[in-house]
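Here the complex is missing one protein chain, while the rest keep their positions.
First chain written, first letter: the chains are A and B, and each begins at residue 1.
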Amino acid sequence: MTGLGPHWVFIVAAYLGVALVTGLTIWSVVASARRIEARIARLEAETRPHVVAAGRPN
Amino acid sequence: MSSVAEKPNWFSRLANPGQFLIWSRLVNRPLAVVTGLVFVAGLYYALLHSPADYQMGETVRIMYIHVPNAWLSQFVYGVMVVSALGSLVWRHPMADVSMKAAAPLGAVFTGLALYTGSLWGRPTWGTFWEWDGRMTSTLVLFFIYLGLIALWRAFDDQLRAGRIVAVFTLIGAINIPIVKFSVDWWHTLHQPASVFTPEGPHMPMSILMPLLIMTLAFTLLFTSLQLLSMQVEVRRRRLATMEKRRAYAAGTPN
Partner (left out) sequence: MKGFAAVIRRDLTLAFRGGGDIMTLLLFFVMVGAIVPFAVGPDKALLSRLAPGIVWIAAFLSLLLGLDRLFRNDHEDGSLALFRQAELPLAGLVAAKVIAHWLLAALPLIVASPVLAVLLAMDAPTWLRVVLSLVIGTPGLAALGAMGAAVTVSLPRGGLLAPVLITPLALPLLIFGTGSIDAMAGNSALLLLAAVSLVLVAVAPFMAALALAVSED
């Protein structure tokens, strides 16, 4: 990687590491959001199927 | 309390969890798009459109992702302190949700600041770690974040946890400036021969610009993740209430 000078390893490691951790964090937050919504939907379907069927917002 | 009769005013939009969910969910996607765009612009400037530093060479590019994370590590703690005050002093309902969401994010940014700082130090000053004032203070801040997260997890009752964590966040807030001061003092006492200057004496616009854009990008990233995490926490509490209600209805103790 001639564009980045003799210490390109560190630059690449820094950017890749940050990208990796940032991506993981974003994924983790989004995944937990999906998980919670799924559990709520399941619980709603179990306890109040008539409300869910009617499509009324809670 | 959300009421259907009156239009929710700005305060209830902030304070009422249901209202909060409505407006913050609308913000999610646009904010994510803006964040992405600013990152693209920032990376373009950081990696392609800016010169190498005359002292440090290309490794100055690490600074463009180190400084934003270092800034955020402190900014997020500030957000937690404001939330802690909101929880204890004003009893704001969303305050401890905000505090809980911010802690892991703050820990991530602080960890990244340490990681990037270490990688920057190696080619520039020869070591992966230098016990100087700034890095040491960042390490201490990292420990404080992790301690706060551990404190959250130690409680079963998250509502009471919120108030205890708020107290400790404030205790930390009082002590952190003292820690910084003492660490700086300690470092100058044991100062090795070389002087540690993270940025050069001046910062020309060609270097300042990518720095500011990347700082903005990371701050927007924190904001979008913070809002998302708060939404998740609100929903998580709703879920807990629903499960409890179901257990009562079924007649089984939970």
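Definition applied: a residue touches a chain if its C-beta (ideal position, glycine included) is under 8 Å from a C-beta of that chain, and two chains touch if they have at least 3 such contacts.
Given the structure is predicted, the values throughout are model-derived calculations rather than measurements.
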Shown chains touched by the chain that is not drawn here: B
Hidden-chain contact residue, picked from the options B:144, B:214 or B:228: B:144
Contact with the hidden chain (one of B:47, B:170 or B:239): B:170
Option touching the unshown chain, where B:41, B:179, B:212 or B:239 are the choices: B:179
Chain B, residues in touch with the chain not shown (by the definition above): 88, 140-141, 143-144, 147, 150-151, 154-155, 160, 163-164, 167-168, 170-172, 174-175, 178-179, 181-183, 185-186, 189
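In this text, only the chains that are shown with their structure count from here on.
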Geometric centre distance via CA averages, chain B-chain A, whole Å: 17
Residues of chain B defined as touching chain A within the complex: 47, 52, 57-59, 61-62, 65-66, 69, 105, 108, 111-112, 115-116, 119-120, 122-123, 221, 225, 228-229, 231-232, 235-236, 238-239, 242-243, 246, 249
Complex contact set, residues of chain A against chain B: 3-8, 10-11, 13-15, 17-18, 21-22, 25-26, 29-30, 32-33, 36-37, 39-40, 43-44, 46-47
